[in-house]
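Removed from the display is one protein chain of the complex; every other protein chain stays in position.
== subunit A ==
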Amino acid sequence: MLVNYTDIWTAFLQTLTMVGLSLLFSTLIGLPLGILLVVTRKGALLEQVPFFNVLSSIVNIFRSVPFIILLVAIIPLTRLIVGSSIGTQAAIVPLVFYAAPYIARLIESSLLEVDTGVLEAAKAMGATPLQTIFRFLLPEALSSLVLNLTIATIGLIGASAMAGAIGGGGLGDLAITYGYQRFDTTVMLITVGILVILVQGLQTMGNLLARKIRRH
């Protein structure tokens, strides 16, 4: 059977688009949420326990919905935002809803790793809350943030494959439609191979970058 490389290339670009854009948007949402989860908890910089509890619950609710259900459940919202409920762009909306709370939790755990002594030093110096976040908390957590965002990116690649279910396209979709449904083993192997290389490459890059930040 002939392998259509144009299809594979198109699917590859669709995957990059979906993962890239949803990573961007979900980080833009997840980063502030993650910071809020850290600074509003009990005993923290801007302690607001009721706010923390509500925020934490909302994040948990979104995290507990399986992606495939989220994908379908928010179709009306997707249509409202991108004007359509199918296609690559439409897949980005549920991907963001899926990844943003996940990233918020990852960022939260990175920030919680920061030595409390450093934060005490910040307080002793008279740093404002914003200075504490941007000049102490985030720089100290940077290496761990990079590693956790790498995990999130790879998670998004997996989720984007499922987005094929609403016609999102991408490599995962290609592997399912050609390889699984049409028994085209070659295409399936090629797409899976590309996904393996992509994941390996991202993880290696993430590790290198994190080490570079840590070791300067």
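Everything below uses one rule, namely that contacts are C-beta pairs under 8 Å (C-beta built on N, C-alpha and C of every residue); 3 or more make two chains touch, one makes a residue touch a chain; residues count from 1.
The rule is simple: contacts and distances are computed from a predicted model.
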| item | value |
| --- | --- |
| From "Cytochrome c oxidase subunit III", "Outer membrane protein transport protein (OMPP1/FadL/TodX)", "Methionine ABC transporter ATP-binding protein" or "Nitrogen regulatory protein P-II", the hidden chain's UniProt protein name | "Methionine ABC transporter ATP-binding protein" |
| Residue of A:G83, A:P139 or A:G158 in touch with the missing chain, whole complex considered | A:P139 |
| In subunit A, positions touching the absent partner | 115, 117-118, 120-121, 123-128, 131, 135-136, 139-140, 142-143, 213, 216 |
